[in-house]
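Note that this complex is displayed minus one protein chain, with the remaining chains in position.
Per-chain numbering from 1; labels A and B assigned in written order.
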Amino acid sequence: MTPLTTLFGVVMNLPERPMRWAQGRLREGRLGWVFVAPNLAVFALFSFLPVAIDIYYALTGGTALLPSERPYVGAENFSSLLVCDNYFDADSCRRDVFWHGIWNTLRFVVFQVGLMLSLSLVTALVLNRKIIGRGFFRAAFFYPVLLSPVVVALIWKWILQREGVLNAGFASVGAAPVNWLLDANWAFFWSVFVSIWAHMGFYTLILLAGLQAIPAEVHEAASMDATPPFRHFRKITLPLLMPNLLVVLVLGLIRAVQMFDEVYVLTGGGPGTATTFIVQYIYKTGFADQVRQYGLAAAASLLLAFVLLGLTLVQLKGMRRGA
Amino acid sequence: MAPSVLTAQRGRYAWDWTDWAAHLYLLAGVVLMFGPIAWLGLSSLKSETGLNLFPPTFLPYEQATVDAGERGKLRLFKVTEGDHQGETLAELRRIGRQAQLIDPAHPETIIRRPGAAREPVMQVRAAVENYSGLFSQFNFLRYFWNSGFITVVATLLTLLVNSMAAFGLSKYRFQGREPVFLLMLATLMIPPTIVLVPNYLIATELGLTNSLWGVIWPAVATPTGVFLLRQYMLTLPDELIEAARMDNASEWRIYWRIILPLSAPALAVLAIFSVMWRWNEFLWPMVVLSRSEVYTLPLALNSFQGELTTQWNYLLAMTVVTLVPITVIFAILQKHITQGIASAGVK
Partner (left out) sequence: MFRSLIAATLALAAGLSAAQAADIRVACYSDGNECEATAELSARFMKENPDINVVIDKMAYTAILESLPVQLAGGNGPDVARVTLFGTVAKYFLDLTPYLKDPAYWETNFGGSLSWMRKDAADKGIYGLATQMTVTGPIVNKSLFDQASVAIPGPKATWDDWAAAAQKVAKATGTPYGMAWDRSGHRFAGPAISYGAKYFNADGSLAVVDDGFKAMATRLIGWANDGTFEKDVWASAGGGSYRDAFNEFANGKIAVYLSGSWQVTRLQKQIGDAFDWVVAGNPCGPAACSGMPGGAGFVAFKGTKHPKEVARWLEWLASAPVYAEWMSMTSNIPGHAGLQKGGVTYHLTPAGNAAIKAFSANAPAISPVAYKLVGSPLSGSIYTASAERISQAMSGQITTDQAFARVTQDLADAAAAARK
């Protein structure tokens, strides 16, 4: 035993006595609270309390940052966000960028999560085979996850700019250069692509863990019955992988809805508003503009949280049924 | 996809086409994943001028020079037309459209050529000064220590606090368990940008500004961590706990002697994420740490970005330097994850 592990052991044994004391006094259920308490306390201080302050911000106006200096305006921030002639045409809305953000985010979530889930699954299935140098491949697919979003965006910006690496490659085979970030559809495509590139490894890892947890006997039994491979996949692998798939889906959805840094540095939300997502609107309104309409930003993020909460509840229901 | 890809049948000796397809897929993936990163590494060795070159070069190029004694270092050009076509000459100076060149072998004769009739001779040279400049320019070790301290301490606390919560939420039945879990999960939905200002006000009240602990404390409770660990602990059989209780083990002991070791694979996954999050974290440290003695590496890295210009050469070198430690940690932990997952799979 090294001194470090000894020290660690001593420290970790410290709560033993008070816990035993509490155990004598509390019923089993209450003991659960004791374990949850530290985490809950941090959440209360740095998540729940700030959200409560944000709710107050959303109901007040002006540019002051101290809650005490802000005048109460009621639901004005919320209502101004919701004024639209036609909810499907963002340009007809009072806050057009907010609505562009909503629609773009929805589109992004559908494409990004769908594609990323499929690609992660395929990669996990491939990595689950008997592969030469599997450890290396697994690490390689995971590596971009380690990069910070800003670095990811900068790398790809250099690749995609008009005189960038990709167009240089095109030119060397005689193809005409493409203004990747000037065309709305291309810019959107690259936003999806880059975010998948950066995050796929994480989800692949979770799915791979699930695949490897499936006991080998299950597969062996199936191959003895000579089950056709696709049927085997659908009837055995997929159901057993369901818990991991749901984890990936929930986390992927939430991340996609909150997508910001990568795309913001890559495209700045352009061209026009083609890649402006909802969090970028919140950021711009509350932070980047000279006149910080913090109440408006808070109101927008509360609306976003509302939508997300609904989505997640549906997910959790599905998960409980799956589990 | 290939049929047998879907079933992970192992132990066959002959390679069929699905094996080829799988390896090909992976190789293509590696190129796609590492290509941009390799390019980042190569770019960090380019000079400021080399970085902005159109079209971009793969290797770091720089114009070749020749040492011409008292005339200093002169840049080399290749003459493209006229009398000296094809010869490599050193440029003395340029006046208007005329370039004055000399042959390095015969420096006494000055050759006058139109400026357009020459092109620079390029050679590969790594701009190591991007890196050495970093170390001389600022207190690199200090930032490294700050980042390292935050990363290590926050990760240890995250593992402890999150695993305790996950244990409480997965192995005890109590009133309010579901709402608490949902509430914790709900914090996933808060975009970090939006709680920045309230959080700063709270940190100010607690005296955490310009302190490394100001970055650590808000980070130790992560919804993802609680979620991952809880899902994992749910799969651990309750009989283990019952048996331990029979042996009169305390609940704390059950948590840290039985559940925690069994959760090692999930803990390893969370550890690597925590390391990654804390090491790369930028937005919150930027607000809470404004004095250079408490800067983290990402803050120092971003100080190369001005209003109107950015010093890309330093920024890229700094990015690479920042990537190295996390890569090493990943390389080490990755093995543990693999083993952890493998052992979990055998059970």
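One rule holds for everything that comes next: a residue touches a chain if its C-beta (ideal position, glycine included) is under 8 Å from a C-beta of that chain, and two chains touch if they have at least 3 such contacts.
The structure presented is a predicted model; accordingly, all values stated were derived computationally and were not measured.
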Sole residue of B:196, B:241, B:260 or B:317 that reaches the chain not shown, by the stated touch rule: B:196
Contact footprint on subunit A, counting only the chain that is left out: 11, 14-15, 38, 61-66, 71, 73, 91, 96-97, 162-163, 179, 181-182, 184, 187, 267-276, 280, 284, 287-293, 296
Contact set of subunit B toward the excluded chain (per top definition): 48-49, 52-54, 91, 94, 96-97, 115-116, 137-138, 157, 196-197, 200-201, 204, 207-213, 217, 286-287, 290-294, 299, 302-309, 311
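We adopt the following convention: only the chains that are shown with their structure count from here on.
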Chain centre separation in whole Å, for subunit B relative to subunit A (CA means): 18
List of subunit A residues in touch with subunit B within their complex: 12, 15-16, 19-20, 23, 28-36, 38-40, 42-43, 45-51, 53-54, 57, 65-67, 122-123, 125-132, 135, 137-151, 154-156, 158-159, 163-165, 167-168, 171, 197, 201-202, 205-206, 208-209, 211-215, 219, 222-223, 228-230, 232-233, 237, 243, 247, 251, 254, 258, 260, 279, 282-283, 286-287, 294, 297-298, 301, 304-305, 308-309, 312, 316
Subunit B residues touching subunit A - in the complex, by the definition given at the top: 1, 3-12, 19, 22-23, 25-26, 29-30, 32-34, 36-37, 39-40, 43, 54-56, 161-162, 164-165, 167-169, 171-175, 177, 180, 182-191, 193-199, 201-202, 217-218, 220-221, 224, 226-228, 231, 250-253, 255-256, 265, 269, 273, 276, 280, 282, 298, 302, 319, 323, 326-327, 330-331, 334-335, 337-338, 341-342, 344-345
